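With one protein chain withheld, the remaining protein chains of the complex are depicted in position.
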Amino acid sequence: MSGSTFGRLFRVTNFGESHGPAIGCVIDGCPPGLPLAADDLQPDLDRRKPGTSRHVTQRRESDRVEILSGVFRGETTGTPIALLIRNEDQRSSDYDELVDTFRPGHADYAYWRKYGRRDPRGGGRSSARLTAPMVAAGAVAKKWLHAQYGTLVRGCMQQLGPIAVPFERWEDAATNPFFAPNAGIVAALEAHMDALRKRGDSCGARIRVVASGVPVGLGSPLYDKLDADIAYAMMGINAVKGVEIGAGFGAVTQLGSEHGDELLPEGFASNHAGGVLGGISTGQDLEVSIAVKPTSSIRLPRRSIDARNQAVTVATHGRHDPCVGIRATPIAEAMLALVLIDHALIHRAHCGDVRLDVPPIAAHARP
Amino acid sequence: MSGSTFGRLFRVTNFGESHGPAIGCVIDGCPPGLPLAADDLQPDLDRRKPGTSRHVTQRRESDRVEILSGVFRGETTGTPIALLIRNEDQRSSDYDELVDTFRPGHADYAYWRKYGRRDPRGGGRSSARLTAPMVAAGAVAKKWLHAQYGTLVRGCMQQLGPIAVPFERWEDAATNPFFAPNAGIVAALEAHMDALRKRGDSCGARIRVVASGVPVGLGSPLYDKLDADIAYAMMGINAVKGVEIGAGFGAVTQLGSEHGDELLPEGFASNHAGGVLGGISTGQDLEVSIAVKPTSSIRLPRRSIDARNQAVTVATHGRHDPCVGIRATPIAEAMLALVLIDHALIHRAHCGDVRLDVPPIAAHARP
Amino acid sequence: MSGSTFGRLFRVTNFGESHGPAIGCVIDGCPPGLPLAADDLQPDLDRRKPGTSRHVTQRRESDRVEILSGVFRGETTGTPIALLIRNEDQRSSDYDELVDTFRPGHADYAYWRKYGRRDPRGGGRSSARLTAPMVAAGAVAKKWLHAQYGTLVRGCMQQLGPIAVPFERWEDAATNPFFAPNAGIVAALEAHMDALRKRGDSCGARIRVVASGVPVGLGSPLYDKLDADIAYAMMGINAVKGVEIGAGFGAVTQLGSEHGDELLPEGFASNHAGGVLGGISTGQDLEVSIAVKPTSSIRLPRRSIDARNQAVTVATHGRHDPCVGIRATPIAEAMLALVLIDHALIHRAHCGDVRLDVPPIAAHARP
Partner (left out) sequence: MSGSTFGRLFRVTNFGESHGPAIGCVIDGCPPGLPLAADDLQPDLDRRKPGTSRHVTQRRESDRVEILSGVFRGETTGTPIALLIRNEDQRSSDYDELVDTFRPGHADYAYWRKYGRRDPRGGGRSSARLTAPMVAAGAVAKKWLHAQYGTLVRGCMQQLGPIAVPFERWEDAATNPFFAPNAGIVAALEAHMDALRKRGDSCGARIRVVASGVPVGLGSPLYDKLDADIAYAMMGINAVKGVEIGAGFGAVTQLGSEHGDELLPEGFASNHAGGVLGGISTGQDLEVSIAVKPTSSIRLPRRSIDARNQAVTVATHGRHDPCVGIRATPIAEAMLALVLIDHALIHRAHCGDVRLDVPPIAAHARP
């Protein structure tokens, strides 16, 4: 309601600013009895954290998370899990000149007009740094979903600026800083990023996230549709400008006889729907694709105004990701996991009694 | 929370099924003092209603709305506005054979597995008929937004199946059943639909919705971003598979130096952001585009299963829209208006005191 | 959030005014598969409805409820259940003189200052008439709770003005218009009410509500405590000024060694807690007691002001209950049932997996 809490029954309340003393979140509604330690959260935090390659921001943060509550003797207790990450590498002086200047493509101007003030240090509350607690919360969700249903949430890069990244295998995505599921294309991606960085410009990306092993029946038929909540979660990630489920915009030119996935006793014949029909999960893989815009903080000079509506020129020299899409993969995974656990809890509240004799049919196996 | 209420402070709770006695909604949180009568809601309901051309379902519904509460002497009182629309043209017998059969591309299967039962008459709760109360509620929102800020919410068709619809003028959209903003292309659209209907197939569409005159400052920086809520609202419309804000997926191949909208004392130099930055409205036009999948109910026979996982063949002979995208325009407008009024109320709750001496800059004028 | 929805997962959204065309509610979140018909709701509506004895308002309303949605072939479908009750006996002319006058003890003045306008007909939205849909929704909750856990929610009068009503047996409460669980005292209550009505005055009452067969474990330890939600529900009933759980204000003078209920292998030794400890149900009877103030609408003349702050004299001649407490019993039962079903759903969302080998101990049997 006030904009810093995500979810309905599995609720994550986020706090902090890019250059304040700490960031973190409170997870309320995690079921009791889940084995949990900081080590469960660290791997995803490490995948997201800055400074891991020359292609991302060089800010140095260890992003070590402290669990302040909600875990007793190695298991969740059912009460709020508070997570704390101290900021370590603030260079607020980078931003002194920006206090009264609005960077094109940034939240600066809208933010200042909304609140009548803003914290210019590293984007303050608008910084992508605030996705770190989301990723930690997402790791809790992933662990529960996997324990409960065998659900697997995975993401990868589909396109970097003009370079399409054909999917080869999930394993490859873990071997390069781009989360490219195709080891053979990494050299081209690196060359592209090096040239871009040299020019002081930035580029966009397209990211794919998939959840497999999703139980059938999650989501509501009218407003809190599973796909609507996924769209909300994805569009809420910094710099995202588009969201697709399944065939997405490709559905515009499909025929009905082509798009509708046939059901066979042995399983679905295709998955153009991307795992959701009428707002409810079908048991097929959830297929989500998002567009990430090019980073707004670039070295190239751009025209803008200051807080007195006077013309200025802005060039950003702080430490920034030349493509925010690169680090978006673990964030998008986390958000998908958060949507799923929330719907799983809501579903068992309302339909916990429903029993059917016939088992669900198999998902279509995508290569 | 339970899936039938939209919004936080301007809340619309929807009820009804396609072939039940009535559909409707309760609008809670409308500010007092807005002049309101059923006649304010009817025009948008008429734009959405079935049977208005040969290109949409031939179901005959007058969709007359009755205001049951919340209005006294022609003005809203601040208390809930209940809207009731009686269903008139139920032909439930059309659906008898479908009780135990799942139509490919429909919610049937997922719905049945979720609830252990379903109302097969016209899709029951999954029917696009339930968008009628949304459209009525959206008309209330539109009226308030226009009175308060001069906001204008308009939509039109961008593409019908393979046929792109170049934007000519808003006025044209009111003159044809496709909401095509281009009178010259209507004949081609009609020919396409006639051929499709003859074949018993269906097609997708792309719809554009724009809000102009949006105040700067709506939305929250982290989770309840204005664009996230728009994505939620749009993806929640029946058959929508993709949502874009501003440049959308086009941002993937843009450079940062190209995408970021420059600010000049006389106004924004472009609007690739589509009116939102960092989750907060910039005062520019909100530019939204959605992908609508082809209708799943088609006459062509398709493979499916029944409730015992036995193979069946399904061909749908009820009355259906061969392109659900055609009637999606007023629905998408309504959803955008509902998001905006909700954020306008939340904004004045939190930031009602904020005063700035400098006026906002002008929006970029899109041709 | 906007004030007309009760509950979190079992949500009841209420609409209507005392003298508008209709009142009703939308129940969202009822689990599927509950057998339900209008006849299940009517008995409680009849217990609450006006005109059933000379001791309550003589307004004539049949309070017949129509189920508009959410039930298919005699069972709930899991989708919203809309309930509609048409108002039949509006005498708005009774209120013409009141438009600009504020009745002492009524919401009139505060309401007018809040909204800048008000519907004076029968109290508009502030009327106790709006409890009818609550009672209908409560009947749905009662039926589900009884089917699921054997829960029984019952209420009775404890005191009418100065007359204490010693508890004799539940059966008696069904045999008199006061819901007095003591047939022997009814003559005294009638005499008291007759004298009061003659004088044109009104009196208060104390009502007791009990839920037995409540599962252990409902409620949250910090904010959404079961007893906090009960207090919210009860204080929200028209004219209620006080709420007690278990020993209530009597606990102020108890010693710890007296108040704390001992646990024995064969069951609890007492129930001073009233069925809740630390915000969580213990499996004991929920014991709630409420204070209902005397009706504000009385024939005796009282000093007041009009909308221009001018002194006036007000005497109310419409049809009113000389003791609103008399009809409060079925309302309080309904509210308690609504709190319980909501917490039951939330509980199984979060703790649906919890299994213990040892059975709960028995509740203390109150005579």
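When the chains are written out, they are named A, B and C in that same order, and each has its own residue count from 1.
Following the convention adopted for this analysis, contacts are C-beta pairs under 8 Å (C-beta built on N, C-alpha and C of every residue); 3 or more make two chains touch, one makes a residue touch a chain.
A quick note: this is a predicted structure, and the numbers were derived from the prediction, not measured.
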Residue, one of C:57, C:76 or C:295, that touches the chain absent here: C:295
Residues of chain A in contact with the chain not shown: 1-5, 8-11, 13-17, 20-24, 26, 28-29, 32-33, 66, 68-70, 72, 75, 77-82, 84, 114-119, 124-125
Residue ranges of chain C at the interface with the undisplayed chain: 1-6, 8, 14, 102-111, 113-116, 125-126, 130, 159, 161-162, 201-206, 216-225, 227-236, 238, 241-265, 269, 272-274, 276-283, 291-298, 300, 302-305, 307-311, 325, 346-347, 350-351, 354-356, 358-361
Hidden partner chain, residues of chain B it touches: 1, 9, 29, 31-33, 78-79, 221-222, 345-346, 348-354
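The working rule: only the chains that are shown with their structure count from here on.
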For chain B placed onto chain C, the superposition rotation in degrees, Cα atoms, nearest 5: 180
Centroid-based (C-alpha) most distant chain relative to chain C: A
Whole-Å gap separating chain A and chain B, where each centre is the average of the chain's CA atoms: 26
Distance from chain C to chain B - Cα centre to Cα centre, in angstrom: 39
Chain A and chain C: spacing of chain centres that average the CA atoms, whole Å: 45
Set of chain B residues in contact with two or more other chains: 1-5, 8, 14, 114-116, 125
